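Of the protein chains in this complex, all but one are displayed in their positions.
Think of it as A, B, C and D in the order they're written, each chain with its own count starting at 1.
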Amino acid sequence: MTTEPRSFFSHTAAISPLPTQSYASEASPALMVRGLGKQYVTPKRRLTVFDGIDLDVQPGELVCLLGPSGCGKSSLLLTIAGLQSADRGDVWVEGQAIRSPHPSIGLMFQEAALLPWLTVQQNIAVGLQLRHMPRLSRPALRSRIDQALLSVGLQDFRYSYPHQLSGGMAQRVAIARTIARQPRLLLMDEPFSALDAITRLEMQQLLLNIIAQQHCAVLLVTHDIDEALLLSDRILLMGRNPGHIYQSWRVTAAQPRLRHTQDLMTLRAEILAALSDVMAEPAAMTV
Amino acid sequence: MTTEPRSFFSHTAAISPLPTQSYASEASPALMVRGLGKQYVTPKRRLTVFDGIDLDVQPGELVCLLGPSGCGKSSLLLTIAGLQSADRGDVWVEGQAIRSPHPSIGLMFQEAALLPWLTVQQNIAVGLQLRHMPRLSRPALRSRIDQALLSVGLQDFRYSYPHQLSGGMAQRVAIARTIARQPRLLLMDEPFSALDAITRLEMQQLLLNIIAQQHCAVLLVTHDIDEALLLSDRILLMGRNPGHIYQSWRVTAAQPRLRHTQDLMTLRAEILAALSDVMAEPAAMTV
Amino acid sequence: MPDSLTRPSQQRLRLAIPLPLWGVLASVLLWWLATTPVLHSSLVLHDFSPERAFAATLQLLTSGAIAPHIWASLRRVFVGLATATILGIPLGLLVGLSRPIEQSTSVLFQFVRMISPLSWMPIAVMAFGIGDMPVYFLLTIAAIWPLMLSTAAGVAAVDRRWLLLSRSLCATRGETVRKIIVPAIAPHILTGLRLAIGIIWIVLVPAEMLGVRAGLGYYILDTRDRLAYSELVAVILIIGLIGYLLDTGFRAASRAWHHEG
Amino acid sequence: MPDSLTRPSQQRLRLAIPLPLWGVLASVLLWWLATTPVLHSSLVLHDFSPERAFAATLQLLTSGAIAPHIWASLRRVFVGLATATILGIPLGLLVGLSRPIEQSTSVLFQFVRMISPLSWMPIAVMAFGIGDMPVYFLLTIAAIWPLMLSTAAGVAAVDRRWLLLSRSLCATRGETVRKIIVPAIAPHILTGLRLAIGIIWIVLVPAEMLGVRAGLGYYILDTRDRLAYSELVAVILIIGLIGYLLDTGFRAASRAWHHEG
Partner (left out) sequence: NSQPTASVGTTAGGQPNTSGGLDQPVKIGYLPILDASPLLIAHAQKLYEAEGLAAEQPVLFRSWAAIVEAFLARQVNVVHLLSPVTVWLRYGRQLPGKIVAWNHTDGSALTVQPEINQVEDLGGQTVAVPFWYSIHNVVLQQLLTQAGLTVVRKAENETIAPNEVNLVVLPPPEMVSALANKSIAGYIVAEPFNAAGETSKAGKVLRFTGDVWRNHACCVVFLHEDDITQRPQWTQGVVNAIVKSQHWMRDHRSEAAQILAKENGSYTPHPEAVLQKVLTGFDSAAYAKQGAIQHPEWAAQRIDFQPFPFPSYTEELVRLLQQTQVEGETAFLKQLNPTEVARDLVDDSFVKQALQQVGGPQAFGIPESLLREETFKAQRSLSFLG
């Protein structure tokens, strides 16, 4: 393991209204979120799950979202994806304001959400055969599915049904389903949480390759600080009650980062400390 | 971070028929598995998911099971728990041969498997109000549930329904449901996979406390080598096609292990290397 | 777009007249256009018109002439439904849970459930005479199948993970059924009940041929015999109203189970 | 213990006589005991006994006398079921998917579905004359409700994650319905079909009162009119057999959807 100079990360101030404005400024950002807030209203109570969220993701950038369990990461992702309406604030994808799902967004849920009556390859095909997608010829479709299956290492399981898969295999099918659509903006909710160390590294590499090839933007929720350190261009730490961006870091170390694990340790410690602080914040604000 | 002598782990030979016979020999082991094998037969194919599995877990011991995605860890756990029949081999729990679920086993599935029509506290209560459980008075029941909720940090969510929980919260409810039954043998399938770093540490500490207090045995499936290093007395690495115990390590470092992370690094590297080897093994043996 | 898909949490703009009323008003209008004496010359047709039907309904209700019939029928509906529930749900559970039981009974059940109540009639009269008993029998035998089939279909659709969970908790058979399966299939049972009540009303009319002296089905047959078509429609309206109220009750119960809101 | 719970993967010991036959044999025995001339003196009762019923069935089948009736009824069952399916499933989808549609139609539907085919008869004759048309009408209007209700219940029970998935893939309404909802509720639709076919056979008998010249329902009424109870039971057996075969077909289709096996 080689060592490199210490200056590979820059530290931006926490809870800034416009966290990171001007680093790749010519094109409009792949994702721009401003002042986003959301409440869950149940008969028993009203929970502000997050509020005042500002964030940007540039094309070709991978941003990781960390935060304590239940702070609102999944809710934020669903709201950005247009699957649930925000109570305030706006979301722009490639300069376009959106309130409902957009075809160039690829969302991966925290659960695999496979359709149990379809085989693995049919589950992947479903996302490719919708009207808004460019029509694919049979062989083109076939080769897209083959490629997606190959990249997640499940070519032998194309005819299996979801209940015949292990937890990690189901998660990989969900990855394949998402990337096969070649989205411009990937929103991923703990995509590698069920994978062993090696497979996880393979999948992480796959993701980096896809970003490099297709210059797409990725917002990735994870609970694994090491994963964030290995993958991201920026790391956002979310606080809770209600969810907000507590702090953010830019990670500038070159890939492959596994070479630089020692160097990232300081940042790791810093993030862990911030996470502890976040979890010690006073609770409530449940209106 | 303090450093300690290097001799904190012993290395036992791989693929031994009786992996670890005689280290705490007076009482019968909490779990003893011999020659266990299982096939899945589907109309399309017949898959030997694991075969020739031998393992023991002593009371008060925590054994971690690592292995590549899809190698058969979850299947092995379900088979040991008596939820699916083995095709060959035997399982003894506290000296008693079992083929069907046993009340002193606590199983935690890879998915949270909460009952959607019950609140969090009712989900926990279900496991406590069964006929084979000692009858609890109302206040005793209440206090058990309270304690379990408190230990997973969800006391504010006792009246929430499962669909109102985040992924990590659901997983913690599943933990609470399992530990509230005070099992003698805990079988846990990736119990902390959806938790952020801090919450995960808290839950891991909780598990260690329970083992210390109740002297129960734990077999824990994880894909996180660091987790295995932090928690386990022994680590088993499973190979695939069909699943088998490829190698095992004893970890003797004292708790709290976070103090010894540096020292565990060598073992970590060794395990990672073994995992790579396992994943490079020739596939097939699909009869 | 189906509203529940696109905007799960958004409130709809309220129309001045609530939606259910619109549907009813529209259909009454169509009905009126098809039958009114204003537009049609057929004397028989006029009897079916809403103006006469409503007048007859009002008359039946205010004079109280219909009350004993309503009570008689409600009693029969209740007894029939209760018996069918008590038999049908356990049967559905058994058939859904056990392949041997399913296999050994399915031929028989599939046979029996295809038999029209009208063909049972001679047998019902032979076995139970005339009066309430054969009516109870016919209603029960007609209502049992939707309950049984819905229950069995529900059992088949229970998430296998919940059953695994229950087994891993070492729940006994009874506990699994009571604590997992029955709550899990509650929506299916409610659908079964809703269908059963529909079938019961359908069968009530022929069943009340069997020598009873009161009941809405009896009254319908009577109005047909007397060609009192406006009264016939009035009784239909009353049956519809009662059925609707019962159904609303069931659906309210059903909503109580769907916390997902 | 319900077998499917305890031993999901274990093969059952096969009895020499397959289980379905046991159930049938046992019930035939009970039937025989209740009606046989050997034990009973009532002449009317004897006509219901299995020995006579089987003789009559054989006679009906071998003489071919029943064939035109079978075809006539099968045609009506088919037309009624097809119409009910074509109307009922889309209606169920609409009602299940859209709250406004559900609200504006539910009162009406709950009213209409409580109306017995026997009360529709005067209206059916007025509107469709006599012959096949009113029969189709009565069968359709009876069979549409189980299909509609089961479909709507199925839509309500669709896993919300699949709908979220579909929306996240930007599927259109039509695509969501075709690719997610319809496959997801296939078991519900099949239950609906099974119930519908049961109701259709139930209603066939009164429906074939309406001036038709052939049909199993017509034949049943015929046997009742001439008190030929052994033939009545024979026709019931034939209806049961046909119903059973249809039902078996549906269940085979249903199993094709349950890959979980």
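Note that in this section a contact is a pair of C-beta atoms (placed from the backbone, for glycine too) under 8 Å apart; a residue touches a chain by one contact, two chains touch by 3 or more.
Fair warning: this is a prediction, and the values are worked out from it, not measured in the lab.
Chemist: Write out, one label after another, the shown chains that touch the chain missing from the document.
Modeler: C, D
Chemist: Hey, which of C:28, C:45, C:79 or C:108 is the one touching the hidden chain?
Modeler: C:45
Chemist: Kindly state which of the options D:55, D:82 or D:130 is in contact with the chain not pictured.
Modeler: Counting the whole complex, the residue in contact with the absent chain is D:130.
Chemist: Spell out the interface residues on subunit D facing the chain that's missing from view.
Modeler: 42-45, 121-122, 125-131, 133, 209-211, 213, 221-228
Chemist: Tell me where the left-out chain touches subunit C, residue by residue.
Modeler: Residue positions of subunit C that touch the missing chain: 41-45, 68, 72, 121-122, 125-132, 209-214, 221-222, 224-228.
Here is the rule we use: only the chains that are shown with their structure count from here on.
Chemist: In angstrom, rounded to a whole number, how far apart do the mean CA points of subunit B and subunit C lie?
Modeler: Those two chain centres are 50 Å apart.
Chemist: Two or more other chains touching the same residue: where does that happen in subunit D?
Modeler: Counting only residues that touch two or more other chains, subunit D contributes 160, 167, 260.
Chemist: In subunit B, what residues contact two or more other chains?
Modeler: Touching at least two other chains: 100, 111, 163.
Chemist: Once bound in the complex, which stretches of subunit D touch subunit C?
Modeler: By the definition above, subunit D touches subunit C via 1-5, 12, 18-20, 22-24, 27, 44-45, 48, 94, 97-100, 103-108, 110-119, 121-123, 126, 142, 145-146, 149-150, 153, 156-157, 160, 163, 167, 173, 176-177, 187-188, 191, 194-195, 197-199, 201-206, 217, 220-221, 224, 229, 232, 235-237, 239-244, 247-248, 258, 260.
Chemist: Where on subunit A does subunit D make contact in their complex?
Modeler: 78, 81, 83, 100-103, 105, 107, 109, 111, 113, 115-118, 126-127, 130-132, 161, 163, 181
Chemist: Flag every residue of subunit D that touches subunit A in the complex, lowest number first.
Modeler: 161-162, 164-165, 167-172, 175, 179-180, 183-184, 186, 257, 259-260
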